[in-house]
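Here the complex is missing a single protein chain, while all its other protein chains stay put.
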Amino acid sequence: MKRIGGFFKDINKNKVLLLMALPATLWFLFFSYLPMAGVVIAFKEYRNSRDGFWASIVDSKWVGWDNFKFLFSTNDAYIITRNTLLYNIFFIIVGLVLAVTMAIILAEITNKKLAKVYQTGMFLPYFLSWVIVGYFVFSFLSFDKGMINQIGSWFGAEPTQWYTEKAYWPFIIILVFLWKSVGYNSVVYLAAIMGIDKSLYEAAMIDGASKWQQIRNITLPMLKPLMTILTLLAIGRIFYADFGLFYQVPRDSGALYSVTNVIDTYVYRGLKATGEIGMSTAAGLYQSVIGFTLVIVSNWIVRKWDKDNALF
Amino acid sequence: MSTKALKSRDFHKLPAGLNVVFNIIAGLFAFACVFPFLFVTIISFTDEQTLATNGYSIFPEKWSLDAYRYLFKAGDQLFRSYGITITVTLIGTLVSLILTATFAYAISRKSFKYRNFFGFFAFFTMLFNGGLVPTYIVVTQLLGMKDTLLALILPMAGNAFYIMIMRTFFVTSVPEAIIESGKIDGAGEFGIFCRLILPLSLPGLATIGLFSTLGYWNDWFNALLYIDNPDLVPLQSMLMRIENSMQFLLQNTNNPSLGAGIMQSLPADTSRMAMVVLATGPIIFAYPFFQRYFIQGLTIGAVKE
Partner (left out) sequence: MSKVRKSFVTTLVLMLALSLSLSACGGKKEESTGTPEKPVELIWYTIGTPQKDVDRVMEEVSKYTKEKIGATVKMNMIDWGDYTQKMQVMTASGTPMDLMFTSSWAFDYVQNARKGAFLPIEDLLQKQGKGIVDTLDPAFLEGSKVDGHNYGVPANKELPAQSVWRFNKNLVDKYKLNLDNVGSLESLEPLLKTIKENEPGTYALAVDKTFNPIVPFDYIIENMPMAVKVGDKDLKVVNILETPEMKQTLATMHKYYKAGYIPTEAATLTSLSDVQATGKWLTDKATNQPFADNLWSQSLGYPVVSKAASPALIYNWSVMGSMQAISANSKYPEKAMEFLNLLNTDPVLRNMIDSGIEGVHYKKVGDDAMENLPESKNYDMPTFSLGNVMLTYRDKNDPENKWDEFKKFNDSGEKAPLLGFNFDPSKVTTEIAAVQNVKEEFWASLMTGTVDPDKFIPQATAKFKAAGLDKIIAEAQSQVDAWKATKK
């Protein structure tokens, strides 16, 4: 009885904040949690029933872990896991460093008009779909009409068949990724820098701190919470790969699969012939569970070091 | 402290040499980012035959407006799509900002007893989802939003990623002291949020607002799923529909069922590039609106005093 009373007292004490959390909570319930019940499909051989979706789920046969098997059945399992992980680790680290660096540069540039122009420019790649980016990369790398081979020929270089030379592709993929994402990601950090209390810098100036010392001792520590959070969130998606980047940009070239095949492209190609939604749901669940586990572990580590910056 | 010094950022000035280096780095990167877009624009103004013969070129032999003529032939469809996109983007961004800011503020408060629960509640949705079909059922059958603008707005309105960013902004840029001072002045929790917290968090709000605007502007997938009525199709969706169908038809060139006539009706490369230009052009102008909040920054002192 006392506990229940305490509960209502707590509710009452927090009622305004609870009310503020309510709209988004409802949203999450409807658009995220309700559909989550659908993950049972991952363990079913899904067949339509004429009585609608729920009847279909109930009527479909349980198949246990069968839907997951295709992710682990061959040598490719190792390749796609390795590719997905390595690319993402690289994206997270280099992406973070470059986004923060670019944000600091933009914040420090004296001429604010120019800074605005640069920043607008950096944002443009975000608007181009991967299909268009794919065309663009092709206009550089095409064997007979591509700019790189043409420029090479002025210096007497032999033309290269870029779309079959897998040695170059890890670099091309990373380059294209950074090109497309750094501008977007630097905005968050730039906004955070602008939120830093200016009096901190003023005090540092009075103490005679150099620019570099200001960045190291004020800007970076103030950005740390954001860097931690964004990195933790990125770790959660470490088993997901951007489909377009690995499919459209290398033009689905078979010769490059050993360096471009990732979990998402593998699933797409593998299910083209059978279209089993049970198997695609299983793949998504696998990606989520691994990501979830990794976040929980990293969050636990962050908590040990620095309680305030953890996710939860 | 003097407010004058705070307003100008002179004391914060970069040494001239470093300034030049920074300008070069940012300028070069920005150029690399703008260049493809210029390229796309040039292709859209290239003569189709010239493009087929010479391939992509920065200085085409022959220019042409045909691609745009082709697109404007569809006339009202194009303008209607602009209308849909703009409506959805404006309303969507607003709804999304409200959902994000309120929730993020609640879980940013140390005094909120359930902050960990709600934080986890939001975070969990970033990783797990039920997949396409269950979401489709909730939106169309449970909420009955098929073929309505709501189906373009609501499914994207909540976003745990934005909430996590916004929460961090609240925690780092809003000193606890301000909330306490608000309380001493007798303001309620909600009053503090509206009058003290929100103005202080403008860079964060602008960031989320920008992301959300771009998210809505670029979204095509919700329209693919939920919209059958051609009058409600947004711009990007129109563009992606054409892109997807192009790719599909090209992959099926050997298919005897698809007659030669269908291949013929495919839009040329130039028209597709023109669509990219038309779909991206206007939103670039929305950018400066948000940008001033994270280039100029705020003077916290002004709020404090």
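General observations
Note that the chains take the letters A and B in the order they are written out, and that residue 1 is the start of every chain.
In the analysis below, contacts are C-beta pairs under 8 Å (C-beta built on N, C-alpha and C of every residue); 3 or more make two chains touch, one makes a residue touch a chain.
These figures come from a predicted structure and were not determined experimentally.
Contact with the chain not shown here comes from a single listed residue; of A:L175, A:A203 or A:I296, that residue is A:I296.
Of the options A:F43, A:F177 or A:F312, the residue whose C-beta touches the omitted chain is A:F312. Note that of B:S64, B:Q77, B:T148 or B:S181, the residue touching the chain absent from this view is B:Q77. Listed by residue number, the positions of chain A touching the unshown chain are 29, 33-34, 36-37, 45-56, 66, 69-70, 73-76, 142-144, 161, 163-164, 251-255, 257, 261, 266-267, 269-277, 279, 296, 300, 312. By the touch criterion stated above, the residues of chain B touching the omitted chain are 48-49, 52-53, 77, 116-117, 120-121, 124, 132-133, 136-138, 140-142, 224-225, 228, 230, 241-266.
The definition used in the following text is that only the chains that are shown with their structure count from here on.
Averaging C-alpha coordinates per chain places the centre of chain A 16 Å away from that of chain B. Residues of chain B touching chain A in their complex: 1, 5-6, 9, 11-15, 18-19, 22-23, 25-27, 29-34, 36-37, 39-40, 54-56, 98-100, 102-103, 105-107, 109, 111-114, 116, 118-123, 125-135, 137-139, 141-143, 154-155, 157-158, 160-161, 163-165, 168-169, 171-173, 188-190, 193, 200-201, 203-204, 206-207, 210-211, 214, 218, 239-240, 243, 247, 273, 276, 279-280, 283-284, 287-288, 291, 293-301.
Touching chain B in their complex are the following residues of chain A: 10, 13-14, 16-18, 20-21, 23-25, 27-28, 30-39, 41, 52-53, 102, 105-106, 108-112, 114-129, 131-133, 136, 139, 142, 145, 179, 182-183, 187-188, 190-199, 201-202, 205, 211, 222, 225-226, 229-230, 233, 236-237, 277, 280-281, 284-285, 288, 291-292, 295, 308, 311-312.
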